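Below is a structure I'd like to ask you about.
Yeah, one chain of the complex is gone here, protein chain that is, but the others are all in their spots.
Residue numbering begins at 1 within each chain, and the chains themselves are lettered A and B in the order written.
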Amino acid sequence: MAALTIENVKKSYGSTQVLKGINIDIEKGEFLVLIGPSGCGKSTMMNSIAGLETITEGRILIGGEDVTHANPKDRDIAMVFQSYALYPNMTVRQNISFGLEVRKMPKAEREIQVDKVAKLLQLELLLDRKPAQLSGGQRQRVAMGRAIAREPKIYLFDEPLSNLDAKLRVEMRAEIKKLHQRLGTTIVYVTHDQVEAMTLADRIAVMRDGTLQQLATPQEIYDRPVNVFVAGFMGSPPMNFITAKIESETLLSIETKGETYHLPITQGKALASYIGKEVTLGIRPEMITEPLAHKAALDYVKVLNLTPLLTEAMGADTMVLTQFGDMELKCRVNPSYLVEVNKPCEFMFDMSKAVFFDPETEELI
Amino acid sequence: MANKRPFTDMLADSMPKLVLAPSFVIMMVCIYGYILWTAALSFTKSRMLPQWDFVGFDQYTKLMANDRWAVSSQNLIIFGGMFILICLVIGITMAILLDQKIRQEGFLRTIYLYPMAISFIVTGTAWKWLLNPSMGIQQIVRDWGYTDFTFDWLVNSEMVVFCLVIAAVWQSSGFVMALFLAGLRGVDQEMIKAAQLDGASLPTVYRRIILPSLKPVFFSAFVILSHIAIKSFDLVTALTGGGPGYSSDLPANFMYAHAFTRSQMGLGAASGMMMLGGVLAILIPYLYSELRGKKQ
Partner (left out) sequence: MIYTQKTSPIQKLLRVALYAVLIFMAAIYLLPLVVMILNSLKDVEEIRSGNLLALPQDPSLAAWSKAWSSACTGSTCDGIAPFFFNSFKIVIPAVIISTLLGAMNGYVLAMWRFKGSELFFGLLLFGCFIPFQVVLIPMAMTLGWLGLASSASGLILVHVIYGMAFTTLFFRNYYVGLPRELISAAKIDGAGFFLIFWRIVLPLSPPIIVVTVIWQFTQVWNDFLFGVVFSGVDNLPVTVALNNLVNTSFGGKEYNVDMAAALLAALPTILVYVFAGKYFVRGLSAGAVKGA
């Protein structure tokens, strides 16, 4: 039985529809990440699950029970907010135990529970402070503590790390992951940050303009994005898109600036009906590299001359922006491969993971 | 869709409405209901007691022909206009001056703002002495040796309305200053620094950057001051008693006099409605922009 079922959920504010029919099933213990551009309805989705907003249409089930019309307090969920929303007038201890107190848990049990949570999140020394006396990371932990203390069926995290600095964010990310593994809880997690999404999620739901674009494992989303939007949205730097013509089941051609280039294809069967037609080729930067000797003989690689325009050393790799006809391609090379700006040099295209989209519908072929 | 909910839940859900309900009823009756009631009375020939025979616009016609009403409306325009203008000018100037890292700012601010705590009755009483030619400012200056100094506006029916302006400005300008000072403190400091780095001089920074961003404060101050001006009933009562003659009457005094002491309820109601009309003329554009601002 699914821990959380979102069934054809729609939500409008007046005449503007913010959620346009979302369907998601979340398994018990699953970590689901909601991602999408700003304003696409992620927070609205979360608030609807929590019962803070009433939905216009559809149903929401928690543990098989229809809670579409239930109050937030009857849904057995906990939520961690971007702004943490700690009660400023209460100490950390009171913040954590407030929900228990409201639910009439006896005082003794409450104290045990608070201590347990404090230990888990290393908050022991902060219990008597007020939120104003805490650092950002500490507040974040208190907010999580408040959620954990009640041991709800489902946790909702709405961009919980976006107010932290980069280093703390990485640390807290790891802590959340550990916590999930340790507690085995069901989590719905909203983020803007794709690294967060890729590292944390069991499955990722990519949203756009109130619709669900793709719901799949991080690897599948990365390798087989269902459309141009998902392909461009997930991955940093983003995927390169090139207009190409399918020549045969094994070859495509790219025409730019009067010249024609050819690249091999591996997914020939799927593209059979596109022979002679144009498609959008998607290739990730890490698939355009310096020529690699051990791959040179493979039939899905091809070396072409590109003109570097800009290089960005990132330590482990170097990003190179190159000119290819009238297009610009992002490539990821080994730092030892020295390229000079404006001096054409060789780049190897690995077409094994290339993806193709219908130029009209922008859907994956 | 199944929508069976326990009674307690339904009660909890309607709690906000239940809490607001008494205020809603009070508001509908005691503001809007009473306005309609007054409107109805203004179409009757009620005198000491309400009489429900309707006479159409007779009371309004009478009002328009009434010299005392003409004087009081005219006074309101002069008094209101000058009062608002002078308060705004003094308020903004003082706020800017006080915003220059003044030592003792708190102390000075306390002095400028204290009249706001004092009623118009006391204000009027105090200024009645100060403006009284035989013992107030005129006399003081004469005692200093300028024996032909004259400042007798209080007893001069042409000028008496300016006495109202002086007293009212004294009472309210500090409040306007406080509004603007709060506004100035709320202006984004980085924006100011950026402008200064761009080489803008201090007056330019104020004129081009700070004051334009205080537009909402101007608006609030304007509305509050108009409101004070229109309801200035007590100031007139205490400072001039409406005199000499009725030369310093304001509509509020006219209304009170006719409705409650001269048994002309219909006429009083009509003058009350006219005052409401005046407020609406100022208020509707304000509320409109206020509500539109919220939508954004």
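Heads up, the rule we're going with is that a contact is a pair of C-beta atoms (placed from the backbone, for glycine too) under 8 Å apart; a residue touches a chain by one contact, two chains touch by 3 or more.
Since this is a predicted model, take the numbers as computed values, not measurements.
Student: Out of B:F43, B:F79, B:W127 or B:Y246, which is the one that touches the chain we can't see?
Tutor: Residue touching the chain left out of view: B:W127.
Student: Would you indicate which residue among B:V71, B:V160 or B:A252 is in contact with the undisplayed chain?
Tutor: Missing-chain contact among the listed residues: B:A252.
Student: What residues on subunit A make contact with the chain left out of this view?
Tutor: Touch with the absent chain occurs at residues 47, 50-52, 71-73, 77-79, 81-83, 85-89, 98-99, 102-103, 146, 150.
Student: Just the residue numbers, please: which parts of subunit B touch the chain that's not shown?
Tutor: The missing chain touches subunit B at positions 12, 15-17, 19-20, 23-24, 26-27, 30-35, 37-38, 41, 50, 94, 97-102, 106, 108-123, 125-130, 135-136, 139-140, 143, 170, 174, 178-179, 181-183, 185-186, 189, 192-193, 196, 202, 205, 216-217, 220, 223-224, 227, 230-231, 233-234, 237-238, 241, 251-252, 255-256, 259-260, 265, 268-269, 271-273, 275-276, 278-279, 283, 287, 290-291, 294.
Just so it is clear, only the chains that are shown with their structure count from here on.
Student: Calculate how many whole Å lie between the centre of subunit A and the centre of subunit B, each centre taken as the average of the chain's C-alpha atoms.
Tutor: 56
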